[in-house]
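Left out: one protein chain. Kept in place: all the others.
For chain A:
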Amino acid sequence: MIIYLAKRFIQALLVLAVISLIGFTVQDNLAFQQGLNAGSAAAYNVETDAGFLTKYFQFVSGAIQGDLGTSSFFKEPALTVILKKMPATLELIFAAAVLVGIFSVPLGIFTALYPHHTISRLILSVSVLGLSVPVFVTSILLIYLFSVTWNILPSFGRGDVVPIVGYWETNFASWDGLKHIVLPAFALASVMLPLFVRLIRAEMRQVLKSEYVKYARARGLSPWRIYFVHALKNTLLPVVTVGGVQIGTLVAYTILAETVFQWPGMGFMFLEAVNRGDAPLIVAYLMVVGAIFVVLNTIVDVLYSAINPTVNLARMAA
């Protein structure tokens, strides 16, 4: 187990090295452009006339020490700016993931068990809609319905947040905060939910045809036990794998959801940084999101081994 984790850690470092290369290239080019525009090369701790390798080395050694340059707009270290914005984004992703988890499992199971039921057909039709309508359209639609027409949920910002630790202020501790996170979380979940409903449905239908489900019936087990213990556990194995990748995608979609809902997170900040040509912030965002992606995927792999007994981490390390 420990060997496996160490291996994963080294792999993660390799991935991060590649990301850093991309980040550096972006920064190097942006620095050149900006150098033409504003002569703000001094904003970076990089000598503009040095060779590629020297500059890359300086960039990486800075990054390792937590120095990803200084934001030209905020006049603060880019990493600090991002860390201040990160909790808002992570909470939004968390809320969306919880929504996906809460709704996809029962809906997926229902559509698998009763494929011809009218409700199943309705769920599946709506899921096609959810898959194909972009997040910003869904967001605007949600705002129009819940904020403008019915006026029951707020349409922008985080509302009352309660500080927890450091830069971390939470939405989940106050009623107003909870009300503010509902719409953006639903908008963000709207892309993932249909995917997971369909995935769970397809997997469940496959599993229900398996021999061990038939054997479970031949042993006289209750349908409840067959569906929720025998079938669901096997259904969730591939779902967890896909889930790990999709959480990363969710991070990308936060840019859209945060922008529409004026959610003060990393995604919103990133779009502003692009508009302002704030190169260090853009690069720092790339690096941080890359790191989040790698960490989440490692966590998912470890989780996977916990629910699938045929995956032996100790053996995989060998």
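Here is the rule we use: a residue touches a chain if its C-beta (ideal position, glycine included) is under 8 Å from a C-beta of that chain, and two chains touch if they have at least 3 such contacts; residues count from 1.
The definition used in the following text is that contacts and distances are computed from a predicted model.
Think of the chain that is not pictured: of "Cell wall anchor protein", "Chemotaxis protein CheC", "3-isopropylmalate dehydratase small subunit" or "Peptide/nickel transport system ATP-binding protein", UniProt labels it "Peptide/nickel transport system ATP-binding protein".
When the omitted chain is restored, the residue from A:222, A:249 or A:262 that touches it is A:222. Checked against the full complex, the one of A:114, A:144, A:172 or A:212 touching the unshown chain is A:212.
Where chain A meets the missing chain, the touching residues are 209-212, 214-223, 225, 229-230, 233-234, 237, 307-310.
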